[in-house]
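Report on the following structure.
Note that one protein chain of the assembly has been removed; the remaining protein chains are unaltered in position.
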Amino acid sequence: MTQAILSARAIGAGESRGRPFWPRGDTALAFGLLAPSLLLLGLFTYAPVVQLVWQALTAQSTIGGPQLFAGLENFRALFADGAFRKALANNLIYALGTVVPSLVLALGLALALVRSTQVNALLRALLFVPVLFPLVAAASIFLFIFLPGIGLLDYHLAKLALSGPNWLGDPDVALYAIMGLTIWKNAGYYMLFFLAGLQGVPADAYEAAILDGANPWQRLRHVTLPYLKPTIGFVMVIGLLNVVTQVDHVFVLTKGGPSDSTNLLLFYVYQQAVETYDVGRAAAGTLVMLALLLAITAGSLRTLERSFGEKEP
Amino acid sequence: MSAGLGEASSGVAMAEISPRIGYGAAVLVALLWTVPFLWMLVAAFNPQNVGAGMASLVPSYVPTLANFREAWASADFPRYGLNTLIISLGILAVQLVTITLAGYAFARLEFPGRSLCFYLFLLQLMLAPVVLIVPNLAMIARLGLYDSLLGVMAPYFASAFGTFLMRQAFKAIPRELEDAALIDGATVWQRIGFIYLPLAKPSLIAFAIVSVTAHWNEFLWPLMVINSPDLRPLTVGLATFTRGAEGAQAWGVIAAGTLIVSAPLLLAFALFQRAFVNSFVSSGIK
Partner (left out) sequence: MTTTRRSLLAGAALAAGLSLAPAFAQTPTEIELFFPVPVDGQLARDMAVLIKEFNTAHPAIKATPVYTGSYDETLIKTRAAMKAGKAPAAVIMSANFLLDLKIEGEIQSLDGLVKADGKTNEQFMGQFFPALHGNAVIDRSIYGVPFHNSTPLLYVNVDHLKEAGLDPEKLPENWQDLVTAAKKLTRREGERTTRWGITLPSNYDYGGWILQALTQSNGGQWFNPEFGGEVYYDTPSMLGALTFWSDLIAKHKVHPSGVQAGGAVSSAFLAGQSSMVLLSTGSLTHIRTNAKFPYKVAFVPKNLRNEVPIGGASLVIPKGVEGERRKAAWTLINWMTSPEKSAWWSRATGYFAPNKAAYDTPEMKAFIATNPDAGVAVKQLDYASAWFATYKTVPVRKAIEDELQAVLAGKKQPKEALAAAQKQADEILRPYVEQTALKLPTQ
């Protein structure tokens, strides 16, 4: 059964390229099936995006006055703002420093816990716990971890007669403390996708490798990783989207401080929208974020699809 | 089928790619990951709410339920829990329909603009909820859904993540099965309902867990939509005492409140954890 499915998929993937299935009825059917989603996305995603585009092109010329067309002025002001460039740079460090370690850690954990034993099930569950806590509460818990002097980290460091840095209060350390927290939150989540991916590695691929005399590292490199490519791509896409759109713990822990050292793109946009109340610049910032993410996603997905052995979507 | 597939390959994988040292390291990481959770448990039963010894992981006190009592009294948890349940399951129910249909279209149908459509879907994953608050609240008000649970749910009825996931899962299902059904004269609904859905069940369960967890824990959007005290979800009730602005941090009560709110998820997790992990393990992300 297993083999049948695997080989059938391999054939199916190859075949479907040359032979479109139901050519005539397909288009109508496809849009019929997509209609509910497209309608909802239209109301709650595309309409706001259209509005954002309009807002990005307008600005108040008098304080408290109406929004008037301002061309690309908001984008100019955005890129001229040191805080925006700083947020962009921070987000880059944050993305590299969290996506790669979370991915490697998640993959390592998945490899170690791939067998479904009772103990492994428990360990997987423990690793998934960080995902289960609501942020409104977890934020306070995170705050306690990093609390100077009496917090979870410093308390236990003090037992070793060490004193930790001011985790969230030192501009040189805060971003890394936040990154540690992000890795803690995400590793277990991504691990589950790798566990799923590992189920797709056929046993006979390993058997062949063993017959060829490959050592464990060679097998990891030449058998496991190639099979996991699509999963790595998928997790990378989700991970990259998350490091830009899911930064709630920055909101609750540091508000971008100290001195903007943990300010990320989304938080910058939030500051423009809520604190500065500059709707135009906030919209421009959002669109720049969107463009960046689209570019990254398209790139990653193309790689993902190529690894899958077919052309894109 | 999935289980067989899982066992067959994972056995070999375990023997081959996970040496003992790696396994030991994984156990250590798992234990390290649990430290904040352990601390919460210790803190929640701690009669002392603040102080120098709060960070200890070894309870040195007579356990008390006072923190739970105080947290419980701070909000109408049974009612809020019901609201959260309605929101989470309501969203999920509609999502399962929309993502199945859209996932099938992307996985199996050829149509002009398919790539464009796919990226249009993914756009949803690229917009953070916080930038959508103002336009979406205006839309909800225009639809007459302001201050209603449906208003909290509506923006999430379509899910790009779910569609992406179902597309991957459906693609992994052999076309031959559908061809056979087609020859038997099955309609598209029958093919989706009797071939694709049953085979993609693990993916659906995996998605369900991700979706319910996310919406169970959501705070900002419900806070924006809901006015009536009777319609508040759990997170809003929880926030009333976890987020003192002027320095009040009663860690024990916060830990207790968090456990109360997370308890249903944790409990469900504990009960179904094997199925949960297995469903993930065999979901169609390949």
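Worth pointing out:
Letters A and B name the chains as they come in the text, with residue numbers starting at 1 for each one.
One rule holds in what follows: a residue touches a chain if its C-beta (ideal position, glycine included) is under 8 Å from a C-beta of that chain, and two chains touch if they have at least 3 such contacts.
It should be emphasised that the depicted structure is a prediction, and the values quoted were computed from it without experimental measurement.
Put simply, the hidden chain is in touch with A, B once you look at the whole complex.
Within the complete assembly, B:141 is the residue of B:57, B:141 or B:263 that touches the hidden chain.
Mapped onto subunit B, contacts with the missing chain fall at residues 49-52, 54, 71, 73-75, 133-134, 137-138, 140-142, 146-147, 220, 223-224, 227-229, 232, 236, 239-250, 253.
Contact between subunit A and the absent chain runs through residues 62-64, 143, 147-150, 158, 161-163, 165-166, 168-172, 254-260, 271, 274-277.
One rule holds for everything that comes next: only the chains that are shown with their structure count from here on.
Averaging C-alpha coordinates per chain places the centre of subunit A 15 Å away from that of subunit B. Across the complex, subunit A is touched by residues 1-2, 4-14, 16-19, 22-23, 25-27, 29-31, 33-37, 39-40, 51-52, 54-56, 97-99, 101-102, 104-106, 108-112, 114-115, 117-128, 130-132, 135-136, 139, 143, 154-155, 157-158, 160-161, 163, 167-168, 172, 174-176, 188, 206, 213, 216-219, 234-235, 238-239, 242-243, 249, 251, 254-255, 257-258, 261-262, 265-266, 269-270, 273-274, 277-278, 280-286 of subunit B.
Contact residues on subunit A toward subunit B in their complex (touch as defined above): 1-2, 4-5, 8-9, 12, 15-16, 20-23, 26-27, 29-31, 33-34, 36-38, 40-41, 43-49, 51-52, 105, 108-109, 111-116, 121-145, 147, 150-152, 154-156, 184, 187-188, 192-193, 195-203, 206-207, 210, 216, 219-220, 224, 230-231, 234, 238, 241, 244-246, 252, 266, 269-270, 273, 282, 286, 289-290, 293-294, 297-298, 308, 312-313.
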